[in-house]
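Let's turn to chain A:
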Amino acid sequence: MTTLSHYLLLSALIFAVGMAGALTRRNAILVLVGIELMLNAANLNLIAFWRYGPHPEALTGVMFAVFSITVAAAEAAVGLGLILALHRHMQTTDLDKVTGMKG
Partner candidate 1 sequence: MLGRGIVEGMLETARNFLGSYVSRERLTTVQYPEERLAHIENARSFPFLVYDGADWQAGMRCVSCQICEKECPPKCIYIEKSVDKKPDAVGRPQNYPKVFNIDVSVCMSCQICVEVCPFDAIKMDVEYELGAHDRFGGLLLDKQRLSKSNEYYHRIHPTEAAAVDAALAEERAKMQAKQQAAAAAAAAKAAAPVAATPSAAIPSAPATEGKA
Partner candidate 2 sequence: MTIGFLILAIVTMAGVVAAMSMRHLIHCVLALTLGFAGLAMLYLQLEAQFVGLTQLLVYVGGVAILAVFAIMTTHSSEPVARPGTSYWLGGCVVATAVFILLAHAIEKSGVGARTMPAAPVGGVKEIGVALMSGYILPLEIVGLLLTAALVGAVVVATGEGSGKR
């Protein structure tokens, strides 16, 4: 039988991988993807807690997940728009080369 901890561990693993990606990759798009993965891990947590919680009929977890997906989609759209603007400005999406504010 799958218990809650299985889901939570999986979600923690996804979160960690997303974080590792966001920290190690240098391409802005992949950093964004890493952040999306971390958001998704949180969503999995929400759903799992909802399903294993005492009041699944309250739909709280599902609602949270739906809003979270919506916000994540908006974030992705704006983020990718920003990356496009960045690319137009600097001709690169390599975050190590974006050093205009370093002084």
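Regarding candidate selection, all candidates are chains of the complex that A comes from, given by their letters.
The working rule: a contact is a pair of C-beta atoms (placed from the backbone, for glycine too) under 8 Å apart; a residue touches a chain by one contact, two chains touch by 3 or more; residues count from 1.
No experiment lies behind these values; they were computed from the predicted model shown.
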Selected partner (touches chain A in the complex), from 1 or 2: 2
Statement: chain A residues touching candidate 2 in their complex are 1-10, 12-27, 29-30, 32-34, 36-37, 40, 43-44, 47-48, 50-52, 54, 56-57, 59, 61-63, 65-67, 69-78, 80-85, 87-88, 93-94
